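Removed from the display is one protein chain of the complex; every other protein chain stays in position.
Our next item is subunit A:
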Amino acid sequence: MTEMIGWRLSTEGLRFQRLLGFCCLASFIKIHFFCLYVASDWLSCFPISVKKHLYDVFFLDGPVIEVVQVLVPFLHRVENGGFDTNSVQTNVERLLILCLLENAGLIKITKEIGDSYQGDISRNGSLKSLLSRLSQILTSIPDKARLKSPPLLSSHLYFKHITDQLLQILDDRASCTEANSTVIVLSFVGEIFSRICRRGLSDLLLSRVTPHVLAHVRRLLNSKMGSIEMETFQLDPTPQIWSKTMKAVTDPYAVEKMAEQVLHQLYAEHASDVEAFWTIWTLFHRNVIHQASVRSIFVDKFLLWKVFPIRCLRWILQFSVLECPPLTNTLAKGDVVQGLLETTQRLASVWSKGEFLQSVPFEQQAYITAALGLCLENMSREELDRTKDVMHSILQGVSCRLENPGDLVRKMASSIAFMFSKVIDPKNPLYLDDSFTGNAIDWEFGLQTAVGGVPSVTNTMESEDGETKTSASLTEVNGSSRRDKEKKNRKSKNISDFVLADPDEIVDLATLNCETESDKDDDNASVSSDNSSVTSLEPYDLLDDDKDLGKQFTHLVDVVGALRKTDDVDGVEKAIFVAEKLVRASPDELTHIAGDLARTLIQVRCSDITIEGEEDSAEEKRQRALIALLVTRPFESLETLNSSLYSPNVDVSQRIMILDVMAEAARELANSKTLKPKDDSRGPLISSISDPQPWYLPSNASTPWKKVSETGSFHLNWANRFERELQSKPGQTKKGKSRRWSLKPADRDQNSTDWSQNRFPLYAAAFMLPAMKEFDKKRHGVDLLGRDFIVLGKLVHMLGVCMQCASMHPEASVLAISLLDMLQRREVCNHPEAYVRRAVLFAASSVLVALNPSYIVSTLVEGNLDLSRALEWIRTWALQIADSDIDRDCYTMALSCLQLHAEMALQTSRALESTGGSSGSSTGSVNISLPSVISKLTSINIKLPSSNVHL
């Protein structure tokens, strides 16, 4: 039945088609109304094959310009009339795919444009507006298409097809030059390009365009082996076509996107410098010449605001700054250097600013540094002199970078300084850094590996102030001990030589005696004569070393005296080397001399007393001695250290050293083991729920858990890894290994001894409070909040270490409030230097770890909200840092800080639960006050993952 109807209709359709064929172009528009509105009603019931025959041909043969204009509006028009909108849209989609994509509609359009183009200026205006409308319609098709529309209309595939057609059009135009409609066609293509870019598909567009152009450039380069002239490209038609097309892209945004994508694509294609230059030149040289905005994209935006791979940077510089084709692998300099000078000046002035250093992410700093370095590479001394203040800016930038705690920042400074010195005097380059020698500089600064992946944390605080230094100096010590051993070997060899040669001294003496006997008469005869008898006095080995002379200090008073005699370099060195041992022996005199000793140790300048290259060992010895002093006599020496910390008589390095030493001493005190009578009174201070173990350890263990000490960057140290010694199995027995001189007193053994692991809390206040007291006061030579930010960072870090060392002790809770007060200062927590912010994050994390949950609970129960406010501040602030900080380390540390906060909150809520239960059963008054506290608590302090606190 349907087949029969189909046949009848198809014959009707053929007639219809024939009818349409007679219609002229003008009537086409009227007819399609009929087709869509009238016919759709009954067309929908025909099978697809019939429809095709019925009017696909009609649309295909019609002028594409008209077809598109008519069809596209129906893509998303929702009619409320009686038409079946669904079928209308399906039809329109099908027809568009058919016309535009499968039958190369765009090529047809350009042909139609060429036909209608009369070379008549009066008509061109309307044509232009028509083309602009047309391009708008064409590029909007994927947006208007429905969700259910066929995949070919999805923007990705659609524009891919469109782009391919456009490329073909351009190729056609390049091969036939005589067509006078070329200009209007190219402007149409350009318009479509810019609209594609506007729609955010520049990557798709350029992923087709770039290889196309690059292939052509490669063809050209291969054909003209060796000699590449500007004319080659200027005369070749394809580059001309391309540059004209690109000139038609008037939208600066589109140009920027395209340029950016070209660079990335070229990088992905591994284009050589020459190929890349010509590709970029082909596409953009007209825009750069004629449009100031495009020029500024290359010279400003791409150099100062964006970050490209370093090879792209070279292309940008070559194209937009040096403005001449490159040689094989190096940047080449053209005759016109004005652009280079201006760019260098601009880069240098940006680079030199301290704010730039503080506020810009690391990758961008490296990028601009590289840009400046490459510019400098291409400058001569005379050109540098012609610029106004490049020299000044560079010196300023180098000096402010060299003071920075970050390794890479200092490396940037030394690289620029190296380049600069090469400009000034090519024969005498300046090596600020021992690590690099030679001429090649890695402008990527090793960042390439870090991008995107896990940050390789190269400059965290820990690696700067602890581990690496000691490990370095330890290897130094090892080295020197090896040298000593070698020396000893040599010496022992000598000795064995003697032994072999003359094992028995008496023999020698006998011969000596014989000879003196023979001389004796002579002696008596002429006493004054200088006779030969003296040859009998055979010398002993005259080898002499001064190893024993170093041991002469046996009293600390002598050490202090020697340290004060700064003119006696050997004495000072010996005193430093012997100081730690003497201090560790902890003689009685130490109590009285601790202050003096600390002061003199601080004042000693290790670099003065040691030969170059061995400063580290003396410096390490000095610090070890100070640590020993702090550990053995904390109060006496802390008084001196704290007073000299802010004294105008010490310099920044000494302040840093003091803080380092304090942090190390705090750690040592915290880890020290002393045998001490069990202190029962300490029990009630810590509430009932607190175990001797920290709360974050698993509690169901029969033997205590110990934290695995780890080295590495410190926020990784927060990872909770614990270990414990397993008890031996029931049947297993261990044989005793130790030998004792006597039996232990029984009573000590049983009840009164205790290995106290942590001696630090006793001294915590003495460590922290004086240092916190006056940190913000600006004095002569001391400006922690401003210039001496490294000292501030170290101070905060030291305080954090102190908190960690006092963790779970009641002292920590008291000190935490004042420490958090200090951290909350705007100048501290929002310090422009990332170094300080990292330290603050570390200190805040330390506070979170150090606070005993029961203490937080008790403050809440008492209604004291200072602490909870401060803890809430940590959370919001860490969130803010994690959101917006430019420094990657800050970001990761803020995240781990937040994690710690959540953990602390959980533990606190648990503690609160148990406290609430017990207090509820015992006293009613507390019970009454609790709900309000809890509501405050949940609103202010703790954001619980699942609040299960109900009372």
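Structural remarks
Throughout what follows, a residue touches a chain if its C-beta (ideal position, glycine included) is under 8 Å from a C-beta of that chain, and two chains touch if they have at least 3 such contacts; residues count from 1.
The rule we apply is simple: contacts and distances are computed from a predicted model.
For the omitted chain of this complex, the UniProt record lists the protein as "Protein DECREASED SIZE EXCLUSION LIMIT 1 isoform X1", which is one of "Dynein light chain Tctex-type 2", "Guanine nucleotide-binding protein subunit gamma", "Protein DECREASED SIZE EXCLUSION LIMIT 1 isoform X1" or "Ragulator complex protein LAMTOR1". When the whole complex is considered, the residue among A:Glu231, A:Glu355 or A:Asp541 that touches the unshown chain is A:Asp541. Subunit A residues in contact with the hidden partner, per the touch definition given at the top, are 494-495, 497-498, 501-502, 505, 508-509, 512-513, 516-517, 520, 523, 527-528, 530-531, 533-534, 537-544, 546, 548-549, 551-552.
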